[in-house]
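Every protein chain of the complex appears in place save one, which is left out.
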Amino acid sequence: MWQMIPTLAGVILLIFFLFNWVGGDPAQVLAGKISNPEQIANIRKQLGVDQPYWYQLWVFVQQVFTFDFGRSWSTNEEVSRILLTRVGPTLTIMVPVLVIETVLAVALAVMVAYVRGSLTDRTIMVICTTAMSISFLVYIIFGQWLFGFILGWFPVQGWSESYWRNLTHYAPLPIMLAIFVGLAPALRLYRSFFLEEINQDYVRTARAKGLPEKTVMMKHVLRNALIPILTNVGIYLPSVFVGSFLLEVFFSIPGLGREIVTAVNRSDFPVIKAVTVYLAVLTMIVNLLVDVMYKLVDPRVSFK
Amino acid sequence: MSAVLPDNAPPVMHQSPGLWTLAWRRLLNDRVGVFCLAIVVAYVSMMLASYAGLVAGDWNKEKGVSYANPSFLAGAENLEAREVTNRDFGTTAKPVDLSDIDPLAPRYKEWEERAAKIAVTEVKRAETLAFGGDKWGRDVLEKAIKGSEVSIFVGLTAALFATLIGTILGALAGYWGGRVNDFLEWFYNIFTSIPYILLILAFAAVFKRGLDTIIVILALTGWTGIYRLVRAEYIKHGGREYVKAAQAIGASHFSRMFVHILPNASHVILVQLSQHVVSFIKAEVILSFLGLGVPVDMVSWGTMLAEAQNELVIGKWWQLFAAGASMAILVTAFSMLTDSLRDALDPKLK
Partner (left out) sequence: MSEDNLLQVQDLRVTFQVDKHSTFEAVKGISFDIPVNRTMALVGESGSGKSVSAMAILGLLPDNAIIPATSRILYGGADLLKATPERLQDIRGKDISVIFQEPMTSLNPVFPVGEQIGEVLRLHMGMTPRAAAARAVELLSEVGIPDPQLRVRSFPHELSGGQQQRVMIAMAIACEPKLLIADEPTTALDVTIQKQILELIAGLQEKHHMSVLFITHDLGVVGEIADHVVVMQNGVVQEQGPVRAIFERPQHPYTKALLECRPRLDRRPMRLPVIEDFMTSGGSANYDERPRGVTAGDAVILEVKSLNKTFFLKEGFFGKRAVPAVKDVSFKLARGKTLGLVGESGSGKTTVGLTLMRLHDATSGEVLFEGRNLLGLSDKEMMAYRRRIQIIFQNPYASLNPRFTVGNILTEPMKIHGIGKDQKERVEMAFHLLSRVGLPEASFYKYPHEFSGGQRQRIAIARCLTMKPDVLICDESVSALDVSVQAQVLNLLQDLQDEYGLSYIFISHDLAVVKYISDEIMVMNQGEIVEIANADEIYLNPKQDYTRKLLASIPKGWDANRAVA
């Protein structure tokens, strides 16, 4: 828990360094072409960039902890409001993707590991390698076209006010595509975890006890393989973000990803800063949860 | 003790094959590996040829009619071409409305202006092109080749830089441990706690756009995995007896880090390098698609896919296919080559 503090401090420093130092004078960006020196000075004063760096950093730290990043430079909407309204759609996509994909990949990996070395196993692995090499973009473009445009099973894009309508109507296609794309690498990786465990001595012991191969696999191997798989879910989280961001752009889902892509194109620094900081915090919290679960799964790691 | 072994024949004084030579031989024995290596080499030579202007030098020339059919579909109707010729360029209705977030939106005008300029000097346009044409009648095949140049170049250089950063930091943290390790771990935690797509976007927001920028961004955000693995290797090898023996004979820290341990971690580094080339090629495509990658006057697989998104709806699938397939073949070959490399280099096998 306490390890989060230095990391969070580092994240704040890094973002501050990027936007307040490397990023150049935001007033230039904001003011556009029409500005005269007076206007620029005015904006600078408004933004506080005429203050010394340490003071700007202090302001930034305050912003992070009070959830108050002021207003967006381009839409003048309050940043905190943007965050609050955009986080829902993102989670609506991300959480099902993460959960379904992990469960599906683990289940398939057990099965593939069980028939390791067989033709089925090798065929699936080749399919996975090939599937992994096609760009996510191609899947989305093609999937949107096929299922939305040609077959008309799902709306091509869009989002509504109703949570349930979103979940049942607009979300399934993006979720399905994300799972489809994420499954191949996850399956490959988890299979390797299972194969690693199968070579351990305790598996030989389990077989020597006379346990049927199924029990060996589903009890002894599975339980041990969950340890690296769990670690990996934490590591894997950022890729889910990537997927979610792209999907939001394609399917016009008003989530954080679409917001930040727009913000980057408009150089809307407050929005980018806020989204980055809070998603970093979210990632840290998820990793913390993974750590806790890790300790539940692996008795060798003890609670302090 | 049996004194000197009976060795009547004069000792053969030639160097034995080292581990690298043996690994190379193992790789050559792996038919899949060799095949993939050949594909990768072909792509890289294509990239070099394209860079030298030997092929696809005039990808930007508008040789065919708008959305020219591929030669093998010569007979198919091409409504758009007629429409576009009639209506002049530009205002093709976009079937899917992405206007407010389409990252390319601001550029359409720019492209159209330029296209219009060239159109004036246009003489005669082909009805079909080898693999079809894009909206402006440019040859899709040449675009794909030129695009591979950019994508592979970005992937390779960014992977090299990321590997360099990751290796140096990983070596320092793993070898020295203690404070150095604590500091670098802190650094690592910062970079990994920000989802890397955000990190990339954040970097992209503050740097100006261009090929060099995207390489820098990918390298600065992509070193973490390599760092972690190299660090683990250094911790593992640092405890090995051969390193202790080197210390016992008085070898310097530098010598232990780079002469003794580095060659033993090099197989991990090589595999990582190869893996990162693949993932950076993928990342470049996504970045370019989002309009944060290569500049407007260049073509990469990502910009091609960005155009292809709208073309598919009107049935013009070849740009999507050309970009998607040329990328898929390279990436498949590269990933399978990575697998073969890992098998060939795996010290467990010897």
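Note that the chains take the letters A and B in the order they are written out, and that residue 1 is the start of every chain.
Heads up, the rule we're going with is that contacts are C-beta pairs under 8 Å (C-beta built on N, C-alpha and C of every residue); 3 or more make two chains touch, one makes a residue touch a chain.
These figures come from a predicted structure and were not determined experimentally.
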Sole residue of A:L211, A:L230 or A:V281 that reaches the chain not shown, by the stated touch rule: A:L211
Go through chain B and note every residue touching the omitted chain. 1-5, 7, 11-19, 240-242, 244-251, 260, 263-264, 347, 350
Could you list which residues of chain A touch the chain missing from the display? 2-3, 117, 200-202, 204-213, 220, 223-224, 227, 297-300, 304
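The working rule: only the chains that are shown with their structure count from here on.
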Counting only Cα atoms for the centres, state how far chain A is from chain B in Å. 22
Spell out the part of chain B that touches chain A in their complex, as residue ranges. 96, 98, 100-101, 103, 106, 186-187, 189-199, 201-207, 278, 282, 285-286, 289-292, 301-302, 305, 308-309, 312-313, 320, 323-324, 327-332, 335-336, 339
In the complex, chain A touches chain B at residues 3, 6-7, 10-11, 13-15, 18-19, 22-24, 129-130, 132-138, 141-142, 145, 149, 156-157, 237-238, 241-242, 245-246, 249-250, 252, 258, 260-265, 267, 269, 272, 275-276, 279-280, 283-284, 287
